[in-house]
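One structure, as C-alpha cells, below. Some questions next.
Missing here is one protein chain; the remaining ones are kept as they sit in the complex.
Here the chain labels run A, B and C in written order, and each chain numbers its own residues starting at 1.
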Amino acid sequence: MALDKNGIAQRIAQELRDGWYVNLGIGIPTLVANYIPEGIEVEFQSENGVLGMGPFPFEGEEDADLINAGKQTITTMKGASFFDSATSFAMIRGQHVQLTVLGAMEVSENGDIANWKIPGKMVKGMGGAMDLVASADNIIVAMMHSNRAGVSKLLKACSLPLTGVGCVKKVVTDLAVLEIKTGAFHLLERAPGVSVEEIQAKTEGTLIVNGIIPEMSF
Amino acid sequence: MALDKNGIAQRIAQELRDGWYVNLGIGIPTLVANYIPEGIEVEFQSENGVLGMGPFPFEGEEDADLINAGKQTITTMKGASFFDSATSFAMIRGQHVQLTVLGAMEVSENGDIANWKIPGKMVKGMGGAMDLVASADNIIVAMMHSNRAGVSKLLKACSLPLTGVGCVKKVVTDLAVLEIKTGAFHLLERAPGVSVEEIQAKTEGTLIVNGIIPEMSF
Amino acid sequence: MNKVVNTVSEAVHGIKDNMTLMLGGFGLCGIPENSIAELVRKGISGLTCISNNAGVDDFGLGLLLQKKQIKKMISSYVGENDEFERQMLSGELEVDLIPQGSLAERCRAGGAGIPAFYTPAGFGTEVAEGKEVREFNGKPHILEHALHADYAIVKAWKGDTEGNLVFKATARNFNPMMAMAGKITIAEVEELVPAGTLKPNEIHTPGIFVQRIFQGARFEKRIEQRTTRTK
Partner (left out) sequence: MNKVVNTVSEAVHGIKDNMTLMLGGFGLCGIPENSIAELVRKGISGLTCISNNAGVDDFGLGLLLQKKQIKKMISSYVGENDEFERQMLSGELEVDLIPQGSLAERCRAGGAGIPAFYTPAGFGTEVAEGKEVREFNGKPHILEHALHADYAIVKAWKGDTEGNLVFKATARNFNPMMAMAGKITIAEVEELVPAGTLKPNEIHTPGIFVQRIFQGARFEKRIEQRTTRTK
C-alpha cells in the first residue's frame, strides 16, 4: 500500500545520522521532525535564522517573533541560536548543514529538480530552495510519486523551470526509495505491498531495478 | 616654525565635522582624538572591531580584551559596539566611515600612497591600510614633510611599493596643508612662520601655489 | 551621535516617488509596520521594493500593493498574496525573483563595498540567464551583484539613541544586512533606550549603519501561520 505523507516522512527519518544539522522544507519534510530515531540527536536549521528548532508552541505561547521558514510559530530547544539571513545562508552555502529535505513538483533522472514556478499559472518564488539545492551535498526529495492528475513526477527531463541541476541524490515517494546516479533512478526499496511493476509504470524516467527490491521496514 | 606631531594632529582635527565616524591610523593620527573641536561630536572606529573608542584606561584598569588597531589598551564611550573583523571592514569598504587619517612614507602628486614596505629592509605588512585607502572617499595623510634623511616625502612618483593609487586627497605635514588634485600638490596653508619657499624647496612633486597662502590658525 | 527622530513622518521624510527601498522582515515577522503604514498614508508611488516577501493582502507590503504604490518587487518568495499574483500575472507589477541566500548576500555586499561575488545558487536556472558563469573547484557558479537602496527601513526590538540595534529571535532575518545597504537607514524599534543601555557586546547592528531611529507607536506583530500543539 502506498505510504501517506507521514509514512514518507518516517522513512526519510531513517536517513538521519547522529550529530547532523538538518534543514527541512515546507510540507512533507516538516513532518520528518516527528520521527527522529531513538538514540539519535539532530538539530534543525530553518533558513529564516534559527538553529535548534523545537516543536510547535502550546496554544497561548506563540511568539510572533519566533517562526520557521514556513512562517509557522515554533519553539526552540536548549542550545538554540538566532542569526541573520546572510549567516543562515552562509551555513547552507558553506555546507555546514548535513542534510536537506525538500519537496518537488518534478525530479529528473539526472537529478534536476523543479519546485518553484508553473509558467503563466503560479509563481510563488524559489525562496531558499535554489541556495539549498545548489549547495547541499546531501539532498533528499520528499514527494508523491505522481501528481494529482496521475502523471509521474519522476521524469526523463523536467518540464517546469528548474530549481537546480544535477543535485538530487535520493527521492522518497509514497511508493519507493530511489537513488539517482548514472543518469537514472535506481530503485532501492518499495513501499509495503507496492510492486516493482507499479513503480515501473508510474516512473517516466529511466528506472533501474537491480536484483530483488526489499520492502521498506519501519 | 614647523609643527610637531601634536601640531599636525591639532590641524587635522579642524577637518572633523559633527556626526562623522572616523578611523585614525597608528602614530600621529591617533593624536587627533586629543583635539576634537568644541561642539562637535565624532565617533572613532578601530578596524580590529570597535566603534566608540574612548581614551586610554587609567592604570590598573587595562583590559587585555579591549585594544585598538595599534594593540594599545583602550576604553569605550557610551553607545560603543563591538563586532568582528569582517563587519569592521564592511564599514570601511562600504564607505560608512566618513574620514580616514593615516600616516605614510611617501605620497605622490597624483594621490598614490606608500606606507607598508621597504623592499629588502622592512616588511611589516599593510594591515588594514590598503582597504582603508581603496575604500574611503575622504583620506587625510598625516606625516612629516621630509624623512629623517631630509628627503621629501611628497613626490612626483612613489619609489616604494604602493598601498593605494590615486586615493589621497589631502596631506597635512609639519610644514603645510596640501590638497591633491589635477596631478599636483596644491598648497592651502603654511605652518606658522614657515615660508612658501621652504615648502617649495622641500616638495619634490609638483607644487601649485595660487595667490597668497595663509598661515594655519589654531 | 543622536539619531533619534520623533515621529514616523520625520523618519520617512525624503522618500519620494520612484525611489528604491529595502524593507526588512521575513513574512510578517520583523517588518517595519509603522513606516509601511506611513508610506501608504503619504501615497508615495512608483516604488521599487527589495524585501524577501511581499506581505499578505491586508498587512505588510500588501498594503502598498493594494494601493498600487509599488512598481517593482525584488523578492525571493511572494506566495502568500493573491493581489500580488494578480498584478504580476497581469503585468502591472514588475517582479525580480532572487534566491533567498543570494538576496541576503547581495544586500550585505551592497553594505560592505563588495560589488559582486560568485555563488552556486541558481546555476542552470532562469536566475542565471544573462549572468556570467565561472567554475571554481570544478563547480559552476554565477556572478551576482550588490544591491543598494535609497532608503533601507528596518525593524528592531531595542535600539538606542545612537542607532545601535538589537533584534529578537527570528525577527532579525534580513534587517541587519539591509541596514548596511541603505544610503539612509531608518530603524523603527519597539523600545528606544538611552545610549549606554545596550551592552556593546550584544549589539547586532552598530549605529554607524543607522541614520534615523524612532520608537514605533504601535506594533501589531501579526502572526501569519499560527501553529500550535495540544498539551
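Definition applied: a contact is a pair of C-beta atoms (placed from the backbone, for glycine too) under 8 Å apart; a residue touches a chain by one contact, two chains touch by 3 or more.
In this text the structure is predicted, and so the values were computed from the model without any measurement.
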item: Sole contact to the chain not displayed, among A:Arg11, A:Lys71, A:Arg93 or A:Lys170; value: A:Arg93
item: Of C:Ile50, C:Val166 or C:Leu192, the one touching the omitted chain in the full complex; value: C:Val166
item: Touching residues on chain A - with respect to the absent chain; value: 19, 21, 41, 43, 45, 50-52, 76, 78-83, 86-87, 89-97, 135
item: Where the missing chain touches chain C, by residue; value: 105, 109, 112-120, 136-137, 139, 141, 145, 166-169, 200-202
item: Interface with the unshown chain - residue positions in chain B; value: 46-50, 55-59, 61-74, 82-86, 88-89, 92-93, 112, 117, 120, 122-131, 134-135, 161-166
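The definition used in the following text is that only the chains that are shown with their structure count from here on.
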item: Chain pair bearing the highest count of C-beta contacts; value: A-C
item: Chain A and chain C, separation of their C-alpha mean positions in angstrom; value: 28
item: Centroid spacing, where centroids are CA-atom means, of chain B and chain C in whole angstrom; value: 36
item: Rounded Å distance between chain A and chain B, as computed from the means of their C-alpha atoms; value: 55
item: Multi-partner residues of chain A (each touching 2 or more other chains); value: none
item: For chain C, residues that touch 2 or more chains besides their own; value: 108
